[in-house]
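Before we start, here is the structure in question, set down as structure tokens.
A single protein chain has been removed from this complex, and every other one stays in its place.
Coming up: chain A.
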Amino acid sequence: MTHAVLKTVNLVKVYSGGAVPVHAVRGVDLVVEPGEFIAVMGPSGSGKSTLVHMLGGLDARTSGEIWVDGKRADTLSESAWALLRRKKIGFVFQFFNLVANMTVTDNVELPALLGGASPRVARERREHLLGALNLTDRADASPAQLSGGEQQRVALARALANEPSVLLADEPTGNLDSRNTRDVLRLLSKVHKDGQTIIMVTHDARVAGLADRVICLLDGEIVDDGRIARRRTGTAGAVIDLR
């Protein structure tokens, strides 16, 4: 048996800063095998963002365990998490978080370089990713010069640049029109086919339709965790009923 890329044991997050503590994640057990594409769904406020932030070490867990590539991670210091992220984790945030005073090119190459790639390899990955996301002619722009959809695609390119063990994404297609979504869907299904492990919070059914497993959260708990069946297709006219 292969070992899990990511595992959680009874993972809990309580936000206790406010007047009443918020139990955002209540005991999540999760095992993610290499190469899986998991869609995380559920209503707003159900704990999706909190969960993936904890998986990426961006939010400290209250209790429970997180294992990345077979190593215990929830006990790591912030700087050790940062190091782990550079090597193993790509993250796409709901609100992009690009480095404002760097070009698109540098935003995408930096994580590859930090992850240990040579300048030549970093450049090749950047060229490939920007090309796949139809961003080649925006390479010299700064984030402020980009539309929301362009920033979102740059954020995806950046997250993939260090060829992470796992790609974590929080609603990465929220700002995309249908043409750009198609580019993103293409890239996601390609990297997934090449073995990329993906955990993605999404409300976009097209994105979730690419996944091989869906996890549904409700009030901080997993209420469904199962495989999405793959079937066979015909032509549009045969698959879709005309009433």
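Following the convention adopted for this analysis, contacts are C-beta pairs under 8 Å (C-beta built on N, C-alpha and C of every residue); 3 or more make two chains touch, one makes a residue touch a chain; residues count from 1.
The rule we apply is simple: contacts and distances are computed from a predicted model.
The chain absent from the displayed complex carries the UniProt protein name "PadR family transcriptional regulator", chosen from "Oxidoreductase", "PadR family transcriptional regulator", "Peptide/nickel transport system permease protein" or "Acyl-CoA dehydrogenase".
Checked against the hidden chain, the listed residues A:3, A:72 or A:206 yield one contact partner: A:206.
Residue-level contact of chain A with the missing chain is found at 39, 41-43, 178, 182, 185-186, 189, 203-206, 208-211, 214, 216, 218-219, 223-224, 226-233, 235-240, 242-243.
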